[in-house]
Structure formats: structure tokens, C-alpha cells
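Please read through the structure below; I'll follow up with questions.
What follows is chain A.
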Amino acid sequence: MLADTIKKSLTALNLEKVADGDYAKTGYHLEVAAQPDQMPAVAQLFLDQKCYLESLTAVDLVESFLLVYHFASFFELCRTVVHVPLAKGTRMPSITGSYKGADWYEREVYDMFGIGFSGHPNLKRILLPEDADFHPLLKDFVGGK
Partner candidate 1 sequence: MDIRGVLQDYSYVLLFLIVGALFALGPLVIAHFVAPKSFGPARDKIYECGLPTFGSAWVQVAVIYYLFALIFLAFDVDVIFLFPVLLAFDKGYLWRDFLEVVIFVGILSLVIIYAWCRGVFEWKRKPESR
Partner candidate 2 sequence: MMLQRGIEEKTFFLNLGPQHPSTHGVLRVVLEMDGEFIVNSEPDIGYGHRAHEKMAELKTYPQFYPNMGRVDYLHALAYNQCYCMAVEKLLGLAVPERAEFIRVITSELNRLTSHLLWFGAYLMDLGAFTPFLYCFDDREIILDILDRLTGSRLTYCFYRFGGVPADIDDEFISATRGFVQRLRSRWDDYHNLVTKNVIFIERTRDVGIITEAQAIQYGLTGPTLRGSGIPYDIRKSEPYSAYPLFDFIIPTGERGDILDRYMVRLLEMEQSLRIIEQALDKLPTGPIMAEKVPKRLKPAEGEVYTAVETARGEFGIYIVSKGDVKPYRTKLRVPSFANLSILSEIIQETLVADTVAILGSLDVVIPEIDR
């Protein structure tokens, strides 16, 4: 099963948490927690298993960020979520090395949250006009400008 092979190879990376997800309630087969600097290795591992990057987003927990990566596979039903806590003001290593599709996702997270991605080919705003100076999806953003 794809879920087992992924689980086996993930434990090799000694991540914080690799657990089975409750598919009926949350829609995940695997729930993983990792540190920011382990993320490129995790992404490369999923690429080797021919999984695709389903979505990459961030959640503003006011005192820190939580980056959420979803990986799924075309060939077998196995959705993995990777939670990566990130302190505010620090940069996140980019995974465009393995997934070229992450380029736009990371630019959107930068645009909406202001999280910098180190190693990103051209990190600039993707949705807001270039001269915008605010990050709208932050909890303290009042908006209406």
C-alpha cells in the first residue's frame, strides 16, 4: 500500500509526528508534523513516490504561522497532510527544487501572509498589485484600504 511505503520512508527522516489520519472525519490517510528545514527532504520523498503537491497554504496562529502541505497521488488514494510550524519573521525553505508547481503556491503564501521562502526563483506578489504593501490574510489585517 502506498500509505505504508510513505510511512516507512518518512520515519527514516525522524520527523516529529507520523500518524494515521482518521479519513472519515478529516479526509487524511496520514498526518505528519515536520520542522521547516526538513521540508525539502519530505517534498523530495513524496516526489519519489510519484505523489503530487495537492495544495500548499498557511494558517496565521497569531503568535506563529502553521504551514500546511497536502500531498496526494494520482494512482492510489492516499492523502497526506504535513503541518510545519514556523516562527513569525523567519523564512521557510522553498520546495520548488522538487515541485515546480510549488512556485506559484509559495508566491501566493508570500503575497497573502508575508512568509519569505528561501531558494525561491522569483519571489514576488502574485495576486495583489506589485505596489501593495500589506498582507491581507494576517489576523491583524483590518483592510478596507
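Selection rule: all candidates are chains of the complex that A comes from, given by their letters.
Just so we're on the same page, a residue touches a chain if its C-beta (ideal position, glycine included) is under 8 Å from a C-beta of that chain, and two chains touch if they have at least 3 such contacts; residues count from 1.
Just so you know, these numbers come straight off a predicted model, no measurement behind them.
The listed chains 1 or 2 are all part of this complex, yet only 2 touches chain A. Interface of chain A with candidate 2 (complex): residues 24-28, 47, 50-55, 57, 59-60, 68, 70, 72, 74-75, 77, 79, 81, 99-101, 103-104, 112, 125-129, 136-137, 143.
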